[in-house]
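Notes for the one structure printed next.
With one protein chain held back, the other chains of the complex are shown just where they sit.
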Amino acid sequence: MNPSVVALVVALPLLAAFLLPLVPGSARRVVGPLVLLVLTGIGMRLWDVASVAPVVLAVGDFLPPLGIVFYVDSVAALFVLAVALLCLLFWPWAGEGEHLDRKQSLTLILAAACGGLAVSGDLFNVYVFYELAAVASYGLAAGGRGAAGQVATFRYVILGSLGSLLALFGITLVYFMTGTVNLAHLAELAPKALVGVPGLAAFLLILLGLGVKAELFLVNAWAPEVYATAETRVSALLAGLVSKLALLVLVRLLVLVFPLPGTHEALLVLGLLGMLTGELAAYKARDVRRMLAWSSIGQLGAAFMAFSVPGDAGLVAGIAIALHHMLVKPALFLLAGRWGGSLGRIAGAARRSPLGAVLFVLFALSLLGVPPLPGFWAKYLLLSGLAGQPGGLWWLGGLVVLLTTVVEAVYLFRVIGALYSRDEGSVAADQSATAVAGSGMLAAVLLVIALSAPVLAGTLDRMAVQMGDVDGYVTRVLTPPAPAVPIGVAP
Amino acid sequence: MNTIELLTELAVMPLVAFVIGLAMVLMMRKIAAKIQRRVGPPLLQPLYDIVKLYAKQTQNSHGLLHDIGIVMAVGGYIAAETMVPVPGMNGIADKSGLLTLAYVTMIPSLGLALGVGQCANPNGSIGIARALTAMLAYDVPFVIIIFGAAWVYGGNNMIDMIAAQQLGGIATWGVARMPLLAIAGLFAMYAMLGKQPFEIYVAPAEIATGPMVEMGGKHLGGLFVMQCFQLFTASAVYVSIFLGGGENWPLFLVKLFAVVAIPMSMAFVFPRHRTEDVLLSVWRWPVLIGLAGVWLAMH
Amino acid sequence: MLTRYGALIFAAGFAFFLFVLFAGQPLGAPPMTVGRAVLDQAPAAVGAANIVTSVVLAYRGIDTMGELAILFAASTAVGLVLGRGRGHAAPTAEPGGFILQAGVDLLFPLLLVVGFYIILHGHLTPGGGFQGGVVLAAAFVLPVLARPAEQPSHGAMAWVEGLAGTAFIVTGLAALAFDRAFLAPLLGAGQLGALVSAGTLPILYLAVGLKVGAELASLLLRFTEEEAAR
Amino acid sequence: MSQSSLSILLLGALGLVGIGVGGLVLSRNLYRLVLALAVAETGGNLLLVLAGFRPGAAAPIIEPGRAVAAMVDPVPQAMVLTSIVIGVGVQAFALGLAIRARAAYGSLDMDELRGRMEADIDAEAGAPPAASQHAPAIARLAGQPEAKP
Partner (left out) sequence: MTALDTVLALSTLAALTAFLFGNARSYAWLAGILLTGQIVLLAGMDLPTSASLDFTIFGQTVGWQLDGFGRFFALITVGAALASVSYMGGEWGERYAAEGKSRRWLHGSLAANVMAMLLLLASKDLIAFFIGWELTSWAGFLLMAQGTDRALRAALRYVPYAMAGAMAVLGGLVLTLAWTGTLDLDGLASAMPDLGNARLAILLVLFGTGFAIKMGLLPFHLWQTPAYAEAPGAGTAFLGAISSRMGLFGLGLLLVKMITLSRLADLSLVDGLFNARDVLAWIAALTIVLPTFTALKQNDARYLLAWHGIGQSGYMLLGLVVGDATGSAGGLLHVFNHATYQAALVLSVFAVMHRTGTADLNSLGGLVTRMPLTFLVMLMGIIGLAGLPPMNGFVSKWLVYRSLMMNGMPLLFLMTVLGTLGTILSVYKLIHNTFLGQLRAEHEQIREAPWSMTVPMLVLVGLGFLTGAAPGLALRWVAQAQAALGLPVMSYTLGGIESARGSLDMLWVVGVLFAGFGIGAILFYGVGNRSKRIHQLDNYAGGHFLSADVRYHYSDNFYAGLMHRIGPLYRGSFVWLESALASATDLTATLMQAWYRQAVPALALLAAVVLGLGWVIWR
């Protein structure tokens, strides 16, 4: 396979986004979905190839570390696939005239940016794609319902930009110390160059900077208000997709560049606090939309905790949690489109659309980790990873996971109870057909995963091993097969 | 021992118990008369009372359960008597044991309660509530004694208990081996017999708050029979646990009557306790003494 | 009040800590791990006299594509937030004075020329698509200040935006046709320092310039519209 | 060029950062927030350029009689170009939002806008207002700031 296919992951959606306004009206509607379908195909192909051996693309045939590198291991391939599918699922089909075009091109740009984040192997390039994703999601969030959304987005922009600034400082610091931004090169130099106070400081700056999108605790105050005001479609994308890619990037950095003492602890503490605050805040939430927002903060806290566990165990658990949440939370947000209000608004909604209610229950149970649903295995991996660690902090984390799950159960079942309450004269709205269809598809995926869990477990293990293989990364990137027309020589 | 003999024993034991019970009632009333400076009833008076009640012209019943209750009350004790070993006859004592006996003797109380309940007499209900409370009261020290006995004799088979005591003579009697428990047992039996001050629930004479209030004719007669059995059972159990059971009939009878005489002679000098006082007076000292006795017996 | 002082203290502390961190770094003596190699190889490999340009367009071309996308996203988002459909010029806004109008007429062609010059010499001299693009944008916004009534149509802008961006990506994809990796420079390095050199870089820069210009111009025009609308 | 003057450059860049960040957390006016952001990002960009700076070295443009060895690191310069443009995009968008917010709520004051926003969210969700004045202080802590009249 020509590795340049990897570049299409970014180039194709961008091209479509640029051209969208120029395409004549009738064809305009189909451009985006078509591109995303192609992207899906590419993702599958990449998955096939990468699960054997990762794909490396030296963009522009400039040998790393000079040029920018795209590196696709099976995790990245899977995320590319997820990007395409989720963007397709939450594609803005309806809407009036120009706004629709803009939303569509922003969605395409988001897809491109997320794809770039998944595959990029260059620190500064990651920063660029991160910013691209940021601007696109700002636009989508602000394009929502009414001015409240725009105020919320403004606050989001301020916070996000400050975060990016921090990340930029971190990158600058790294460049000061190493003089390169290529991840493989950095991984090679890190043990000597990226040590001590500046190294840890750089990690902290980048963590807090990019953590804004990953809903990392301390920098996630934007989430509730944005999710409460944006279109649920957008909330689903932000909570389900963008946060995960930011997370993925952070984990790559943690694995490749910053294997320092202290980084894991920092991640653990932040994740722990995120889970604690998120779940408890959700317990007090007075409407379903913000409840879901806080709960996703909590879930990402869990993911951070998982990744904070050193070694492959942590990676397995983290990937499992991230993928599971990527599956469940979008579905819940879809259902929250009509049922996003206060509990009083949804009382007795199950009578009006039973299927929607059943789906909500299913996803809620999986979120709680009720076996044999996939959520259980994710939680099991997280807890056994934490339990496997010696010492108090990790066990404290496990305790927090256990306790917050109880809280989670209370507020989720509060909603379920409202949905199924039998009091007459309820004002609940019917669930929209599209929401039921979309979440139904996700539910089908969920059940398939639940049934084939033993098989997928092996795949998960392999993915984690591939992701944790630093030496393999370095050698594959820095000694690539000779390009067709060799240009320059590796230093 | 073949089944025929066993069956005859089972038939005879309740009869014996009934006769002795009648005699105890007589003695009880004689004692009361002596204390109150009266002559007291003639020899067969208790029997006459029962016969008279059964032979009454008008027999009122509040329905099937009203009768069933009495049947349970009498029948339960009849069954209980076959579990109390007496000289020469063991009945099914070895197949049931002290604990079973204790629980079988609760059935008559339940029957009485059911019968009274069926009468739909508000005062009857009050009386039953008090009766059951009293049962709750005196059964606590009673089971403590059962425990002590079972621990000391290594089992709750009454035959073994008696055998053990008779083997070693007076020194090995329960009263000698567990004196505190013997005292507590006296209390428990006293309360169990439902004489003053523990007879608030029978109180038939004054304002009708007793369970017997609806009982006339056969029903009351049944209760009299039950009382005879009750007296015998309580005393026989006490004798078998603490006083070495019956080596032979004369000794056995002496012990029985002595045991009954003590509380009876005390009874008539007491006023009547209210329910809560019953609880208190049985739960405070007897229980403490009993527990102390168990502790003593176990160390 | 307390929070305000707290904020001040934290801001100062932030700057201080950064100073502590960076003062410890090799200021003025960067390792130049990659930079050195680039300096050595870029002229031969890319053929642009301006090595920064070869980094911007060749070595880190993807970054540039990304930032074009960011500009596009920003203007699209602004359009999504502000736009009420196509540009409704505000008739109320009265034209600027004579001097402004005359000055603008004088400046407009000049700015165009300068802009395109900067763009086309981006691979030789300091400057390039971005800088030139900004000048172009200025050229197109000035007339609006003078004559708010007549605005360049968003349609045209949109076409420029779209086509410029497309051109950049297509040039990148063209490499695939020659069995090269995405965004690989084509057409050979050429004579170092000549106007026609450095392969496809000038084309890319032209695309960049047009795109930047169009994006900025449309952004500014949106704002002016919004102002005029109230 | 001496180390001290280099650290003056550093000081300048970080000074801008400090000022910008300070404004970011202090000011309540939307427009000022955007300006503060711009200042801070400028500082950051300066710092980035500084990462490739060598005293006495020339700009990395091949000219006759200019040794490649004596040139500054070109990579940070390319990167700073990118980050500047990124900043421009974000700030433009932020300005757009500020304009809309003012048009909708007739104010640029962050606290007031936030109050109105919270009120709108609650109203749309059909949830009761977060906390009344009579609620205990702890409940008001979590409550929305009351919108100014």
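Just so it is clear, A, B, C and D label the chains in written order, and each chain counts residues from 1 on its own.
We adopt the following convention: a contact is a pair of C-beta atoms (placed from the backbone, for glycine too) under 8 Å apart; a residue touches a chain by one contact, two chains touch by 3 or more.
Keep in mind the model is a prediction, meaning the values are calculated, not measured.
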For this session: From the touch rule at the top of the page, work out which displayed chains the omitted chain touches.
Result: A, B, C, D
Seminar exercise, completed: The one residue from A:214, A:292 or A:407 touching the chain left out of view is A:407
For this session: Please pick, from B:89, B:113 or B:239, the residue that touches the omitted chain in the full complex.
Result: B:113
Exercise. Which one, A:112, A:219 or A:335, makes contact with the chain that was left out?
Worked result: A:219
Problem set entry | Interface with the undisplayed chain - residues on chain D | 21, 24-25, 110-111, 114, 118, 138-139, 141-145
For this session: Go through chain B and note every residue touching the omitted chain.
Result: 10, 14, 54-63, 65, 67, 70-80, 82-83, 92, 94-100, 103-104, 106-107, 110, 113-114, 117-123, 125, 128-130, 132-133, 135-136, 139-140, 143-144, 146-148, 150-151, 154-157, 160, 207-209, 213-214, 217-218, 221-222, 225, 274-276, 278-280, 291, 294-295, 298
For this session: Touching the hidden chain in the full complex, which residues of chain C are there? Just list them.
Result: 3, 6-7, 10-11, 13-14, 17, 20-21
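What we mean here is this: only the chains that are shown with their structure count from here on.
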Problem set entry | Both-way neighbours, i.e. chains that touch chain D and touch chain A | C
Exercise. Which chain's mean C-alpha position is the greatest distance from chain A's?
Worked result: B
Seminar exercise, completed: Comparing C-D with A-C, the one with more C-beta contacts is A-C
Problem set entry | Distance from chain C to chain B - Cα centre to Cα centre, in angstrom | 108
Problem set entry | Chain centre separation (chain A, chain C; CA means) in Å | 30
Seminar exercise, completed: Touching two or more other chains in chain B are residues none
Exercise. Where in chain D do residues touch two or more other chains at once?
Worked result: 17, 21, 47, 51-52, 73, 75-76, 79, 82, 86, 89-90, 93, 97, 100, 103
Seminar exercise, completed: Chains touch one another in the pairs A-C, A-D, C-D
For this session: Enumerate the contact residues on chain D facing chain C in the complex.
Result: 1, 3, 6-7, 9-11, 14-15, 17-18, 21-22, 25-26, 47, 50-55, 59-63, 68-69, 71-79, 81-82, 84-86, 88-90, 92-93, 95-97, 99-100, 103
Problem set entry | chain D partner contacts - residues on chain C that touch it in the complex | 4, 7-8, 10-12, 14-15, 18-19, 22-23, 27-30, 32, 34-36, 38-40, 42-43, 49-52, 55-56, 59-60, 63-64, 66-67, 70-71, 73-75, 77-78, 81-82, 124-126, 130, 192-193, 212, 216, 219, 222-223, 226, 230
Problem set entry | Footprint of chain D on chain A - complex, ascending | 124, 127-128, 131, 134-135, 138-139, 142, 145-148, 150-155, 157-158, 161-162, 164-165, 168-169, 171-172, 175-176, 179, 181, 225, 228-229, 284, 286-287, 289-290, 340-342, 344-345
